[in-house]
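Each remark here refers to the structure printed beneath this line.
Every protein chain of the complex appears in place save one, which is left out.
Every chain is named by a letter (A, B and C) in the order it is written, and numbering of its residues begins at 1.
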Amino acid sequence: MFAEPSEKTRDLLQRLNAFFDEHIYPNEERYLREMDEFRRAGNAWQISPLIEELKPLARAAGLWNMFLPHEHRGVPGISNLDYAPLCEVMGRVMWSAEVFNCSAPDTGNMETIERYGTEAQKEQWLEPLLRGEIRSGFLMTEPAVASSDATNIQCTITREGDEYVINGTKWFSSGAGSPHCQIFIVMGKTDPEAPRHAQQSMVLVPRDTPGVTVLRHLSVFGYDDAPHGHMEVQLENVRVPVANILLGEGRGFEIAQGRLGPGRIHHCMRSIGAAERALEMMCDRLSARVAFGRPLSEQSVWHERIAESRCMIDQARLLTLNAAHKMDTVGNKEARAEIAMIKVVAPNMSCKVVDWAIQAHGAAGVSQDFWLAEAYAHQRTVRIVDGPDEVHRNAIAKLELAKRKAAAQR
Amino acid sequence: MFAEPSEKTRDLLQRLNAFFDEHIYPNEERYLREMDEFRRAGNAWQISPLIEELKPLARAAGLWNMFLPHEHRGVPGISNLDYAPLCEVMGRVMWSAEVFNCSAPDTGNMETIERYGTEAQKEQWLEPLLRGEIRSGFLMTEPAVASSDATNIQCTITREGDEYVINGTKWFSSGAGSPHCQIFIVMGKTDPEAPRHAQQSMVLVPRDTPGVTVLRHLSVFGYDDAPHGHMEVQLENVRVPVANILLGEGRGFEIAQGRLGPGRIHHCMRSIGAAERALEMMCDRLSARVAFGRPLSEQSVWHERIAESRCMIDQARLLTLNAAHKMDTVGNKEARAEIAMIKVVAPNMSCKVVDWAIQAHGAAGVSQDFWLAEAYAHQRTVRIVDGPDEVHRNAIAKLELAKRKAAAQR
Amino acid sequence: MFAEPSEKTRDLLQRLNAFFDEHIYPNEERYLREMDEFRRAGNAWQISPLIEELKPLARAAGLWNMFLPHEHRGVPGISNLDYAPLCEVMGRVMWSAEVFNCSAPDTGNMETIERYGTEAQKEQWLEPLLRGEIRSGFLMTEPAVASSDATNIQCTITREGDEYVINGTKWFSSGAGSPHCQIFIVMGKTDPEAPRHAQQSMVLVPRDTPGVTVLRHLSVFGYDDAPHGHMEVQLENVRVPVANILLGEGRGFEIAQGRLGPGRIHHCMRSIGAAERALEMMCDRLSARVAFGRPLSEQSVWHERIAESRCMIDQARLLTLNAAHKMDTVGNKEARAEIAMIKVVAPNMSCKVVDWAIQAHGAAGVSQDFWLAEAYAHQRTVRIVDGPDEVHRNAIAKLELAKRKAAAQR
Partner (left out) sequence: MFAEPSEKTRDLLQRLNAFFDEHIYPNEERYLREMDEFRRAGNAWQISPLIEELKPLARAAGLWNMFLPHEHRGVPGISNLDYAPLCEVMGRVMWSAEVFNCSAPDTGNMETIERYGTEAQKEQWLEPLLRGEIRSGFLMTEPAVASSDATNIQCTITREGDEYVINGTKWFSSGAGSPHCQIFIVMGKTDPEAPRHAQQSMVLVPRDTPGVTVLRHLSVFGYDDAPHGHMEVQLENVRVPVANILLGEGRGFEIAQGRLGPGRIHHCMRSIGAAERALEMMCDRLSARVAFGRPLSEQSVWHERIAESRCMIDQARLLTLNAAHKMDTVGNKEARAEIAMIKVVAPNMSCKVVDWAIQAHGAAGVSQDFWLAEAYAHQRTVRIVDGPDEVHRNAIAKLELAKRKAAAQR
């Protein structure tokens, strides 16, 4: 990389890798086994004992809340650029981010409350989240409409006296399956008559509020992603105090704008880590298997795929670092083209690399014996969540066309 | 299609579609629900009540054993070309083929015993299979070697007196999870010193033979594909009478050659049906959803994908019909290039079309609410089973290069 | 192919191949040399002596006007399906079609006059065209507008008494560079106030009419395609008798509809022939060259490309035969989806195959020493002429979406 990582990052990275070697990789099988036992016993929606065991170790090792891009109550943050290689490592093991309190959607929710919340909201929800005591959900997507266009969102948030009354059905509410999950950020319409981008607001809704029902989980390919899951949540005459609103009525889009950038780039950083691991596994498997008289690793058709993988990964990483740097230096809004670009590039790249790695493993590649099929299912989903490829490509293209129009007028 | 389907096929097709409209499509949800209930109750490896209910209806409707390419004991067979559109319909609902006794690996196993078995073997195993009373497994792939090169297979079949003693570990033994599954065809080495293609043999192994252990299932992108599954099977000093050999010692490759053609083309026919259904779902969803002010179906980026899907499906179908015709007229061996070609083309095509359909559905596309993610998992696996893409492409290329060499010598 | 070619086609094909072996392939170098000598002498827009020499031989061999899909004045036509393999052979050598009076745009122009012309028009223009004495041009595309949407066309055809007065600039008027080219079919607006699809008409314009100026040629990736070329033609107050109109005022779209199908499928048939030849050259070159100790033909990366080429060519051919059969049996209009599909598939396929063949040849592949770079330039252009890919894909998608809407209403 032509801009070398900072001293601080290199130190954190070294310690994070050491933690992975000691506590994460050796426990991958245990994690799956424990969750599988819950599942077979009839209820997968339980706290992972392993993760609870590792969280204090991570905190003690100073590997905690690294996602925070700026100082918060005396805790120094690190820049997006510094965070990138750390987050990439966490992308290698899907459940690992929570160990470091760096898992979605909590990171995005914590940032949202930190940036847009009142002191009271921070006290009540941000602090326990930062301590990793509770988890949170983000309720935006709805089953009945194309949620890629957020103006379609139908959930209503109607003020009645000192309360908001919320009605709607949300789904793919990630993380809402966990027993730890205690707080939701809900997006909905406070004023359907307002201008298109001033209709939506965000409110904080405690999970135990009457009228909130977690209906069921949505699977991702065949995975339930327990214990966090992707849940369908019904909101029926749910009442919260007006103090629970974030930033103010009609400002939901503004928050979404600020919130989604970091969430997206974290996805991309993890996608790069996943692809890197898949490439390692591909190389190892090809070297270990012989067919028709030669190791598969000597077949030029695999040379092509290994080389393309390396080229694609390195390009996606550089593009992501570039976006991180731009977010750090000119802000998330100015970096919107760069964020949109990586949101398209990174998961498409990782899908391709993981898919090749699956093919290199033969039938084993689609099974539970390797991490690949699960990684594919997850990476494929990243191409849809937080805006599908098509929406981001449209945004990039419009900015590009606008640049040319501006150039023509000069 | 420029060669119109035969009268017989058109009649069968009409009746099969009617059966689907009456009995299959309306029961898709029930099938999933029943299997899920078994799963949640702790054991998914049970007979589907629905399928058992529908089998007699299918038999009564004359939609039974349609896969048989030639007459057997008075039952007239239909040609591969005639079977193609029927099998394509069955590809639209993954569990449907069993209703018509047309499901893998039973079809391949039945054909194998019919072509290469003794009268006694036929009486004992073929007849109950043809009546749909029992199910079967095909044990070839092994976890420890690149099984795409069948000479790698390590399982030993050692003659001791009047018995063969079998030792080995097999996996991805599809169908072996079903309680109905009573007979395995096992491939292994009878003579490790023989020439490379005369080392392997196939023997019939009843599932309840001592030493046979079905260890566990292998998942496919998170799906267990219960009740049939893809199982790991241990064979430890398994003893069967020498009469259980198929065709003779050292003739395993010869059988594999004859057997794999039909199995492969059936996969491809079903892949086309799956893709056709995915395209229908894609069109319907795009027409039903509005984003940024217009139905998604008016976006030219989706026009491109719909058009490419239609072009790819129609081409794959014509290529498959062409291969079927060649198998019918000059035999499976002469048609080996054509079979290899569709084995590469059809599942790659269906993966692409299903993937676009997933994207058109947004997050719903990866969930259990639509059939798409499961179809993707299955189609992706077809690119590996019965020979991965790479092996078939090598075979096609070598035939092509040989053609040119022959032309040069004329 | 699962529908075997007819007796008649097989006989014609055998004779055509024999003619190629005797007269076409051995003269490829001479053709290039002769045209190059003209070019170096300062004027490439001259009759090819070779083609003039071969035309009588082809006619004597009964290989003349084979493109005619139906009987004309006692000359029996052959079906599109029968013509396909013959046209494919002509696609192997770009200049060869003219030898058999089967070259574009003359074939399309002949068909147009035959279907829509008056007896007088046929006598004057069709007969000498059928005898190969003159050549013709088709003037539709204009430099100033997106001609893919034919309603954009600006050329005016204004009636003044017994004459039409034509004004406009046309380009990519293929064939108009030849000294033999004596007649143009011109598309333009007779009534800009009429409904959108009734504004345009087609008129016959003799090249030597005052006001017609052939301004210059347009190159195709550096090739001038002399002597026929792709010309820019100015029409300035060009006057022709009203009897020169085809079919009637406002019927230009109707003619275009009927005319473009055959022209498009001929392009596709030739694309398949070009791809087939490129694949042969690829195989031959790879077998002849050694790098890093092994013939290139043993590299699996080339196996992949050879196999993909074979799969793509065979699929495109089957799709084209299918379209031809549909044109023969239900007419060009009913076959519009099939024609659109091959118009997208065939040239994209041939571009890919030719591109791989270029890569297999190294730098030699882009040079004049092999036919490949010129073939690429031509095939790439086919993706644009007679409607760019995008327009055909939109048409296919709209038909597909309409099918689903109709199905939903049943």
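Throughout what follows, a residue touches a chain if its C-beta (ideal position, glycine included) is under 8 Å from a C-beta of that chain, and two chains touch if they have at least 3 such contacts.
Everything numeric in this text was worked out from a predicted model, so none of it was measured.
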| item | value |
| --- | --- |
| Touching the absent chain when the full complex is considered, from A:185, A:316 or A:385 | A:316 |
| Among C:147, C:178, C:315 or C:332, residue touching the chain not depicted | C:147 |
| Which residue of C:134, C:165 or C:218 touches the chain not shown here | C:218 |
| Hidden partner interface residues of chain B, rising order | 299-304 |
| Chain A residues touching the omitted chain (full complex) | 1-3, 81, 279-280, 283-284, 286-287, 297, 300, 302-304, 306-308, 310-311, 314-316, 318-319, 321-322, 324-326, 337, 340-341, 344-345, 390, 392-398, 400-401, 403-405, 407-408 |
| Missing-partner contacts on chain C, residue numbers | 40, 42, 141, 143, 145-149, 152, 171-172, 218-224, 230, 289-292, 296, 299, 301, 355, 358-359, 362-369, 373-374, 376-377, 380-381, 383-385, 388-391, 393 |
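Convention: only the chains that are shown with their structure count from here on.
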| item | value |
| --- | --- |
| Distance between chain centroids, defined by C-alpha means - chain A, chain C (Å) | 52 |
| Whole-Å gap separating chain B and chain C, where each centre is the average of the chain's CA atoms | 43 |
| Overlap residues in chain C, where contacts from two or more other chains coincide | 300, 302-304 |
